[in-house]
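Of the protein chains in this complex, all but one are displayed in their positions.
Order of writing sets the labels: A, B and C. Residues in every chain begin at 1.
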Amino acid sequence: MIEIRNLCKSFQEDKELIKNLNITFKEGELVVIRGKSGSGKSTLLSLIAGLLKPTSGEVIVDGKQISKLPDHFSTLYRRDNIGIIFQKYNLINELSVKENILLPLLPLNLKKRELNVRAEMVMSAFHIQHKSEELVKNLSGGEQQRTAIARANIANPKIILADEPTANLDEKLSLAFIEILKEMKTQSKSIIVATHDPLFFELDFVDRYIDFDS
Amino acid sequence: MTPEVLTLFILNALFVIFATVAFILSLRITLYYDKQSTTPVQYRLEKQSYLSATIIKYIFSIKIPLFIFFIFTLEKISLILPGAMCSAGVVNATDYGLYLLVLKLLNLYLFAYWILLNSQDMKSETQPYIKIKFQLFMALYILLVTEIIVESLMFFSIDIKDVVDCCGVVFSVSDNSYMAEIIGAPIFVQVSLFYTLFLVMILAYIKKLKRIFSILNVLFVFVSLATLIGFFGTYIYEMPTHHCPFCFLAHEYNYIGYLLYIFLFVGTFYGASLALLQMTQKEEYFYYRVSMLFNCAYLLSVSAYVLLYYFKNSLWL
Amino acid sequence: MNFQLLEYALKNLQREYFKNLFIFIVLTLMTWLLGTMFLITNSMKHELNLTLDSLPDIILQYKKAGVSSTLDERQSENILEIPGVQSAEGRVWGYYYFENADVYFSLMGVDEFQTQTRKSFVNLVAKQSLDNSSMIVGEGVVRLLERSYYKDYFNFIKEDGSVKKVFIAGIFQTQTQLESNDMIVIEKNTLRDIFGFSEYEATDIAVNVTNKLEVPTVALKITQRYPNYRVLTKEDMRVSYENIFNYKNALFLGLFVIAIFIFLVIVYERLSGVSSAQKREIGILKAIGWRVEDVLRVKLYEALVISFLAYLLGIVLAFGFVYIFNAPLVKDIFLGYSEIKPAFELLFVFDFETLFLLFFLSVPIYVLASVIPSWRIATLDADEVMR
Partner (left out) sequence: MSRSVKIVTFSFFVLSFLLISELFYLRSIDNEQCLKVKQEFVSFVGLPDLVLSNEPYLRHRSLSSVFDIYSVDPTLREHQKETFILTKGIK
C-alpha cells in the first residue's frame, strides 16, 4: 500500500541522506527500520507522512502520489491516513491529556459529544483514562507516551509511524510499549517503527526488518 | 475632509499595501508555478499562494461592510454640499462619482467570484484553477487600485462651495442625459421585461440550463436596477416623480434599500457564477436554489410595494 | 464558525494572559477615547443644529471699506419690500470688554415690549421686567461680576469714557448655560448708548421669510439688489457647523491614527518574530493534520475576540462617560480658551455612523496586524518536530 520509488532526499547540496530508495510496505504489515541515529530513518518517516518533500523520487500511498501534493492536501492526507508517534512525544504541555488527544480532530468541527466518545475510546484503549483531565506537564514519561499514542490513534488512521518510540523510556516501559504495538497490529494497521533500540530486534510478531545503515 | 473620508483613506491605504504584496506574489505564481516541479522555489510559491489567498479574503470581507459605510459617508457629505439632498447629489458632484459606483459594484462581484473560485480550487488536489485564480486576481488588483484612485480623486475634487443637483434633477425624465434615456423608456416595456426575464429564469431553472440561467442573471441585474429607478422606486417613495436609487437607503424608508440590494446581489451573484465554475451536481443545485430564492425575494419585495400602494390608494402611480 | 478551534484560540489567549490583557486594555482605551471625542462633537453639533431652527431665517451684515460695519436700521424697510419677506428689523449687538476679569461679554439689545409680549419668557428668566436701566445676564456673567463686587448692578464704561449704571434684573436659566453664559441682554436704546451708536445705528438686520422654502430665493434677491450686504442663511450656518466639527474630528483622528499605527506596528513586530516554542507548537499541529488555514483561523479568532470585545467595551464606556458622567476633563478640550466656562450637559444623540467608524478603525486593522504575520508561522515546515 505504501510504495517508495527511487526516493532521494538531501538537505545539503552535496550530501544525500537517502539515495535511490525502493521499498514497498504491504497493508497490515509491521515493519521495523533499524539503524543508527542520523542514518535517515526519521527523514524517511517524514517523507512518508508528507511532512517533507523529496528531492526526487516518489512516495505513493494507496495509489496517490503524496510527494507532490501541495501543503494543503498533504496535510489533509496526513490527517485522514497517518498517526505519528514522535520521539519527544510532542505534546502541548499547557493542555490536559484529553485536550492533547483531541487536537487532531479540532479542525473537523465535530460535535462535542462525538469528540468525547472518541476520546474515551482511545483513552481506555491506551489506559490513560484516569488522567484525562491532568495537564500533560504533570505526567510521567510513560503516561506521556501513552497520551501521544492515543493522539496518534484518535483519527483511526490506517498507517502508524513511530519514530524512536522508546528512546526516552526505561526497559519496563519499553516492554509495555511493545505490548501496545502488538495490540495495534491486531487491529490490522500498517505500522512502521524506526528505532535503534535492541529490544525491538528479536520480536516474533514483526513482519520485516529493514536495515538502514548501508 | 471628514473623519469618515479619512477612515476610508486609511483602510484603502491598507488595502493597496497588502493587495500589492498579493499582486507581486500572484505575478510570481502565474509565472513560475509548476505543479510537477520539486524545487524549493515551488514550495515557497505554494506557501505564498496561501498568503495571497488570505489577503484577498481579508480585503473582500472588509469591503462588504465598507461599501455600506461608503454609502453612509456619501450621505454625510450630502449634508455639507449645498443642494445635495442625498448620496445621489454627491455622486454627481464630480465626474468620477458614477464610475466609482460602477467600479465598486463590479469589484464586489469579482471579489466574491474569486472567493468561490478559490474554494473550488482548494477542493481538488490538482488545483485546476490555481493559475487562473491568480491571473484573475491580477486583473482584479488593477481594478481595485483604479477604484481606490478614483475614490480618492472624487473625495479630493468635491468642492463644497459648488451647488450640486439633488436626485430629483439627476434622475428626472426631462433631462436628456443617459439616465433620462433609461428612465424615459416606456415603463410598461421595462416592467414587462423585468417580469418576463424572471419567468424565463424560472424556466431555465426548471430545465437546469446553466449558461442561459447565468446570462439571464446578468441581464436581471441591469433590468432590475433600471426598473428600480424608473418604476418600483416611485412606489417605495409613494411619489410619481421621485426617481432615485439612493434615498431608500435612508432612515426614512427603514433602510429598505440595503435589504433590496443585498437580495439582488446575492441572487444574481450565485446565478451568474453558475456557468463560470465546474462543480458537482449537489453544489450546482445549491447555487440554483440560493439564486432563485434571493431573486424571488427581491422580486416579491419590490412587487409588494406596488401592490400595497394599490391596496391603500386603489390607483396606480 | 468552528467552536472547537475557537476554544483552542481562547486557550491560547489564556496562556499569554498578561500580554493579551494589555493589548485588550490599550485597544479599549483607544476606542473609548476616540468614541468620546466623536460623541461629544456629535452632541454639540446636534445642539447647534437644533437651536439653529430658532434663529432668524436670514441675517444681513453691512460691508463698508471691505470690513463689516454698522448700518442704518431704516434700511430694513427696503428689505421688507422684497416679496416673501415677513419681517426685517435692525438689531444692536456686540461685545463688551470687562477689564477686571479680562473677558469679553456679548451684549444683545432687545425692544422693551418684546419681553412683555413673549409668553414663554417666564421660562427663561424668573423676573420678567426689563426697562431701560436694567439687564438680564447669563450665570457666568453674574459669577464674574460678583468677583468684582458688583451685586445688583454694573457700571458700563461707555464709548466716550463716561459710566452707565445698569441694574441686574434677572438671570437666565441654568439649562441654557451653553448658549447664555456670557450673554447680557439690555434694552436696545440703552445698548446704543453704551456702544456709542447714533439713533438708528444697528449691527445687522434679521430677516424672516414667510415661506421657508423661499429662503434661498429671497437671499439671492437681496444679494442682487444690495451687493454690499453679506447675506447669511441658516443653511450656510448648518454647513459651517458640519465643517467645523468635521475639521476638529479629522484633526483629532489624524493624531489618533498615528497612535494606533504605532501600537499596531508593535503588535505586528511581536507577532512576526517567531519564538522556538511557537514554532514547535505549530509544527506539532501541522504534523497531526492541521492545515494552514486552520492555524490562521485560530489566529483570526484570537484577534477577533480581543478586538471586538475591546471595541464593544470601549463604546459602552464612551457612551457612559460622555452622557452619564458628562465627559469630565475631555469636555474641556472643546471649551478652548473660554474664560467663562459653562457647566453644560451634553445632549444624547445616537447615530450608526460613529459606531461604524470606530469599528473600522479598530477591529479590521488589529485583525490585519495580527493575522498576516501569523502566515509565516503557519507555513513553516512541519518536519521540525521530527528532529
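Convention: a contact is a pair of C-beta atoms (placed from the backbone, for glycine too) under 8 Å apart; a residue touches a chain by one contact, two chains touch by 3 or more.
From a predicted model like this one, the values you see are computed outputs, not experimental measurements.
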{"item": "Interface with the undisplayed chain - residues on chain C", "value": "3, 6-7, 10-11, 14, 44, 47-48, 50-56, 59, 61, 66-68, 91, 93, 95, 103-106, 108, 110, 114, 118, 120-121, 123-124, 138, 140, 172-173, 175-183, 185, 204, 206, 220, 223-224, 227, 230-232, 236-237, 239-241, 243-244, 247-248, 305, 308-309, 312-313, 315-316, 319-320, 323-324, 334-340, 342, 345, 347-348, 350"}
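Quick note on the criterion: only the chains that are shown with their structure count from here on.
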{"item": "Contact graph of the chains (line, ring, star, complete, other)", "value": "complete"}
{"item": "Central chain (by mean CA position)", "value": "B"}
{"item": "Computed distance of Cα centres, chain C from chain A, in Å", "value": "66"}
{"item": "Approximate Å spacing (C-alpha centroids) for the pair chain B, chain C", "value": "35"}
{"item": "Distance from chain B to chain A - Cα centre to Cα centre, in angstrom", "value": "50"}
{"item": "Touching two or more other chains - residues of chain B", "value": "47, 50"}
{"item": "For chain C, residues that touch 2 or more chains besides their own", "value": "292-293, 379"}
{"item": "Contact footprint of chain A on chain C as seen in their complex", "value": "2-5, 7-8, 11, 15, 280-281, 283-294, 379, 381-383, 385-387"}
{"item": "Chain C residues within the chain B interface of the complex", "value": "38, 235, 238-239, 242-243, 246-247, 249-250, 253-254, 257, 292-293, 296, 352-353, 356-357, 359-361, 364-365, 367-368, 371-372, 375, 378-379"}
{"item": "Residue ranges of chain A in contact with chain B within the complex", "value": "53-56, 67-73"}
